[in-house]
Structures are given as structure tokens and as C-alpha cells.
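Reviewing the structure listed below.
The other protein chains are all here in position, but one chain of the complex has been omitted.
For clarity, chains are labelled A, B and C in written order, and residue numbers in each chain start from 1.
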Amino acid sequence: MIQKELMTVTNQTEIAHNIYEMTLQGTLVNQMNEPGQFVHLKAGDEMIPLLRRPISIARIEQEKQEFTMIYRAEGAGTNALAKKRTGDFVDVLGPLGHGFPVEEAQPGQTALLIGGGIGVPPLYELSRRLNANGVKTIHVLGFQNKEAAFYTEQFLSLGDTYVSTVDGSLGEQGFVTDVVNNHGLKADIFYSCGPTVMLKAVEQLHAAPHGYISLEERMGCGIGACFACVCHPKEDESGTAYLKVCSDGPVFSAGEVAL
Amino acid sequence: MIQKELMTVTNQTEIAHNIYEMTLQGTLVNQMNEPGQFVHLKAGDEMIPLLRRPISIARIEQEKQEFTMIYRAEGAGTNALAKKRTGDFVDVLGPLGHGFPVEEAQPGQTALLIGGGIGVPPLYELSRRLNANGVKTIHVLGFQNKEAAFYTEQFLSLGDTYVSTVDGSLGEQGFVTDVVNNHGLKADIFYSCGPTVMLKAVEQLHAAPHGYISLEERMGCGIGACFACVCHPKEDESGTAYLKVCSDGPVFSAGEVAL
Amino acid sequence: MNRLNIELPGLSLKNPVMPASGCFGFGREFSQLYDLSSLGAIMIKATTEEPRYGNATPRVAETPAGMLNAIGLQNPGLEKVIANELEWLKQFDVPIIANVAGSQTEDYVQVAKEISKVDNVHALELNISCPNVKTGGIAFGTIPETAKELTKRVKEVSDVPVYVKLSPNVTNIVEMAKAVEDGGADGITMINTLIGMRIDLKTARPVLSNRTGGLSGPAVKPVAVRMVYEVSQNTNLPIIGMGGISSVEDIIEFYFAGADAVAVGTANFVNPFICTELIEQLDQYLEAHNVDHISELKGRSWK
Partner (left out) sequence: MNRLNIELPGLSLKNPVMPASGCFGFGREFSQLYDLSSLGAIMIKATTEEPRYGNATPRVAETPAGMLNAIGLQNPGLEKVIANELEWLKQFDVPIIANVAGSQTEDYVQVAKEISKVDNVHALELNISCPNVKTGGIAFGTIPETAKELTKRVKEVSDVPVYVKLSPNVTNIVEMAKAVEDGGADGITMINTLIGMRIDLKTARPVLSNRTGGLSGPAVKPVAVRMVYEVSQNTNLPIIGMGGISSVEDIIEFYFAGADAVAVGTANFVNPFICTELIEQLDQYLEAHNVDHISELKGRSWK
């Protein structure tokens, strides 16, 4: 069930250049069960910025009623968020959307997790769940450069982890798809989140028989009411079919959406 | 000279119900010399509230580079101001306008200072200066009720002080003009600041041969450029003459302005 | 005591607060958050004869105290709206105001005719003011004679009262209001969005793929209040006011300006619970201010 709650900041750390890890506490966490879902949030009740901001859930800790997000401070909304300190409140609406289907990977199988930039965070909770289910995970994480990279250690503790940066300042130089190709990585299923161009390339990889991708789109409501975030399904004879990233997604079956 | 400075809050105290005393420190204080001048200020660089707020200077302490204001937290601007804590910054433009002419009262003479509500604050620095010049001051301070009253002790330490409240919960019940009439107060000069209706009544008192009043008006620029704060001079044959409260005032000679 | 119930043509409202068209879909999503029966009414998303996909994304952008949208009338089409959405809405005790859109007169007439027959549709809202479609829409909303003609045609076929939604993007809003009054409109809803644009500094291109979009939210409230103020004094039609409402104080301001009821759009995105919260707060406000009935506040600024 979707809740709206003023949640309490229990941790706010800049873990890379302009990249923040924030932990929030509240009963809303009870509603969280799928990795890949997101929250829609607002740092304060100001009219500027007016709209909420969608941010993925990166880690869920039910026992502590806490969840963690990782976000890049870029514009007005995320910068306001970055100003929050432990003990402050954040207005959270969530959990929203449909996440990654963890159960699609059978125990003993291998899952390939491919993330780019701020698309990396939701893969963390996913990987934790997969590993808990006895699924072997391989992680391929792409960043702009060394300064923008984060959570490589955390992923490493869950499975093989390849890191690439566009400028080669950390890990291999190149894109995540180069890494998959160069190492001939194969798996039973893949899960991916990142910029659309990356997802498009990932869909063409054929490193696994099937997989799931998580999309980004500018949002209004975040709950499926405003039609701001639609995308075209790949199969659409009428030309008027649509999927909403916020409520049908953000996670879709690879090949479902026209990228 | 008018300066714009991010000044530091060195004191913020709620001295009555929703009435705050705030002290600010910075080099801008060097420019302050007239009691009755005001500052035009903004709590932050947000676009809401957009405009600055005019607040009178209530006390100047050159040695410490500090000045004090007393304001009522009412709307968006003053409420934002009330949220400031010691060490925070406030964006101050000032000093602005023309204040009370202290030198119009001769040493040994008596000055009657009549203030209503948030019109009381500028009279405090005025009284300090007058007393420093050897002028005897009588203070008549009017408030809505006991909860809204402030600085009565401070004024008492400078001279005779009469307090009235509309509901009689503190001092005498009634208006400041009632107090002046009831006690038959007389002086060589009067100075007054408060709501326009009060100033109008004060001008009719004839408790002193002449005097000065300080006006309020909604402001845009605060420096005389936008014509938001004009008032009519009493003598105006053309019908097009005007005075600007922000730059020609806020203090005017009694009888100069059509109230 | 009920301070909030309002009778308008076709509409017996429990209270005068309703979500604005396009900001509430067909209610399904919000029904997960609260009971839709608590609303005064629901203005459903614009319905066209045929299904429409609308514009390419990005479809929304943020502006100072406002937002731009260029959804482009996306909707599943008349048939599905009736069969799925309105049918589903019947479980709630709430009147529906059906927002009707089209590219030419025949489209409007066709949709109006069919949709006005549906049980829970108590009124139509003629959307002659959508800035985000290339043909029709806005033209109907900016030329008085055209607006009047369309209103007349729709009135002829509608089984329920017809409200016309005015565009603020006109030189003379009173002239438009009078035109639709002459055309037989039963009420006016106003305002739709102002046409605006934002340009992306990195790409130097408009942020919205439709380039321009409709500006809504607190930023436009002063324009909306002014227009309600003018129109309410110059027509005899009831007005459902909207544009930037996000607090009880805003609702009161619209009433003082001359509104008979209000709709809340953009604020639903900021706080999806806002409509129910406002209904509760409005009642409290009236009680605290000793107002026996909300209708007493109408037009106080000019009465």
C-alpha cells in the first residue's frame, strides 16, 4: 500500500562526488518488499521546487524500519535533499511502482546485474535478495569516472563485480556493454538499470536468455494518474497503447518497451 | 550609504507572543546614524517570499557593530526571519530612509514619544539618543494586550512610561491618545510611530507644538525607485505631488502628509 | 450542520472541492489512497472519441512555483472510458464531471452525446482550452463565436448540464464567458493552463518534446483569481474555479473572487491526499470563522 510519511533521516553521507547515501526511518518501510521500487519525495513543503522527485530504494532494512537511497545532487530537488541532516524529516510517498521480479531467478542460477551511474542503487537491494535466495550474482557497474563511483565494495561482497568508467579512471575503460562483451559474461537472467541508451545496448547483448530493465522518465504524480511518464510498448498495432513508467514500471521485461 | 550585507544573527529572542528581538552584526552598522531609519531584509535567497521586508532599527550599538530590531512574526517573510538562529545569516539592505530628527529637541526640553504595537521599536533608539542629549523623554506605549507588550522596562529606565492596552490586560485600558489626554501630558516636541489611524489621532492631540511621525506602507524596492510607497503631501495644489515613504520618509514632519 | 454542500446545475455536491481534469486520471490510483466518495465531484481526464496516445515525452517540466505539462489529451477513447472507467467509478457515491475534448465540432458532439448518457456522469466539462493539441482545442477556446457555436451544438445533444472550461490565454476572458453563456452553457470552469515554455540549458532545446506546455500551480493563481473575479461579475453562470489551489486560504480567495466551487489540479501531485485534507480543513476554517455556509463567501470581494 502506498503511504505518505514524514520520515526521519538517520544517515546522510556523501559517498562520492555529489553522490549521497541517505537512510530514512519510518513505518512506510513496512510496505516495501520489492527491490527496484522507488519513492517520490520532497525535501520540504516549499513551492520551489514544487514537484516530488523519484528516487530508487537501494536497501531495505525492515527490522530497523529503515531504507537507504543513493542519489546524485544535481538540481533544486536533490540539492535540497542533500542539505538534510540526521534527525531532519523528508516527505516520502511510496513505495511506488513494480520492482525487479526476484523469483524469476532460480536458486543455483546466475544473474547478471548491469547498472549505470545512478541506475546502480536499486541493483544493490536486488543483489542482496538474489543472494539470499541462493542465486549467484555477477555485477557490472559503469560510472562516468572514479569520482562518481560508489558501492563497488558492497557489490563485491555479494559476487563478482566488474567496474568500468568512461574515462578509465577506475576499473576498465569503456561502457558496461564492453565489459560484458570483453569478458564474455553469460547468465541465466539479467537485470539492468541505467540511462536509456545503456538499456538499449544491454537489450542487444544476449548475455542471458531474458531479463528485466528499469526505466527513467520525468514524472508528475508518480502513481499513474497524470500520464506524464508514458512509454510505448514494442508491440502496438493501434499506435495508442502505452505503459506508465511510474505504475506499470519502472521495471519492465526486456523487449516489452520500445526504447 | 546604503549597503547590502549578509549579516550574522547574534541574538534571537521571543520577547512577547510572536514578537521577536533580533540582533544582527556586520559592517553595515557603521552606516547607521539616525533613529527611525529602517532596513529592508530577506531571510533567505528563496523566491517565496520574493520581496524584502521593511523593519525599523530599534537599537544601534556601533562599538559592537550590532543593531537590534523587534518584529512581529505574521506572514511568510517575518516567519522565515523568526526561524533564524544565532550564527545564521540574514540578507540586509540598509540603512534606508530618513529617521527622526533628534536635534530638533533641545537639551533640557521634554519630548513625548508615542508608539503603537510594532511602531514602538524605533522609538527606543530615539529615546536613548534624546536622553544622551539631555532631553527628558515621556513614553506612551500602546499594545493590543498584555501578551503583545514588550520593552516597557527598557523604556521605563529612560523616562516616565505609560502603557495602555486595548483590552486593559496591561496598564491602562484604551488607546495611547486616551493616555495622553487623561494625564494631560505636555511636551516641547512629540515623536510617534504606529498604525496610520493612531498617527492621525496623535496629530490631533496638540500635546506639543510640533512633532514627527513615522509611516508604514507596502514596499517594493525600499529605496525610492518603484513608486510603491507614495503618499500625498497635505499641501498639493496640482494633485500630482507625492512623497515616498521609503526614501522621503518613513519619518515626516507632523502635518506634512495627508493621512 | 452542513456548511459545505452546494447545488449547481446537475450537481448535488457534498462539498465544493474536486480534483481537476487531467490531474486525477479516472480516479483509480487515488482510490488506493482514500475513499473517492469523500470528494465533492471528480473531473475525469479529457475524453476523445478515439483513443489518443498524446505527445512524446518529456511531458512535464518544473517552473518557479509551477509546472508545465504537455500530455496531449492521452486517453483510452470514448468507448473504453465508458465501459471501463465510468463503470468502475459507479462503486463510489460521487458525481462525475466528464471532460470532453476533440479536434472538431463533430468530435465534441459525438463524445458529449454518448458520455452524457452514462448514469454517474452528472455534468460535462467542455474542454475548449487545451493548449497541448495542434488542432481544435485552443481555437474553440479563443474565438468567442466559435466557442458559442460549439456550446450550442453540445447542449443540443447532452443529457446533462454543460460547463465550459475557459482558457486564460485570451485577451478578453469576459467576452469568452459571455459567448458560452449565450451558447447556453450551464456553468463555467476556469482556468485551464497558461501557455509557457522552458528551455534546457544543456541542450538549448525546449524541455518538453511538444516545445510549449500548459503552466499550472501556485504561480498562476493571481491570474486565475483575477479572471474569476471578472467573469463572476459579468455573467450569471456558476463558476468552478481553479488554478494554483493548494490550501484552504486559496479556496477562500477563489470564493471571495466569485467562485461557487473549486477544483484542485497540480497540488494532487505534490500531495496526493490534498483533496480530502482540504475538505476537512475547509469545514474547520468555516467553523473557526463563524461562517454558516460556504456559499456566503461567494463574491465578497466585489459585493
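Here is the rule we go by: contacts are C-beta pairs under 8 Å (C-beta built on N, C-alpha and C of every residue); 3 or more make two chains touch, one makes a residue touch a chain.
Computed from a predicted model, the values in this text were never measured in an experiment.
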(message) So one chain is hidden, and I want to know which residue out of C:Q110, C:T142 or C:S209 touches that hidden chain in the complete assembly.
(response) C:T142
(request) Sort through B:E104, B:D178 or B:E217 and give me the one touching the missing partner chain. (result) B:E217
(message) Considering the whole complex, not just the chains shown, which residues of chain A touch the missing one?
(response) 47-48
(message) Using the document's contact rule, name the residues of chain C that touch the chain not shown here.
(response) 63-66, 68, 142, 169-172, 194-199, 201, 204-206, 211-212, 215, 218-223, 225-226, 229, 244, 249, 252-253, 256-257, 297, 300-301
(request) By the contact definition given up top, give the residues of chain B that touch the hidden chain. (result) 1-2, 4, 42, 47-52, 76, 93, 217-232, 238-242, 247
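Following the convention adopted for this analysis, only the chains that are shown with their structure count from here on.
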(request) Have a look at A-C versus B-C and report the one with more C-beta pairs in contact. (result) A-C
(message) Between chain A and chain B, what distance separates the C-alpha centroids? Give it in angstrom.
(response) 56
(request) Let me have the rounded angstrom distance from the C-alpha centre of chain B over to the C-alpha centre of chain C, please. (result) 47
(message) Could you pull out the residues of chain C that touch at least 2 other chains?
(response) 64-65
(message) Which positions in chain A are in touch with at least two other chains?
(response) 47-48
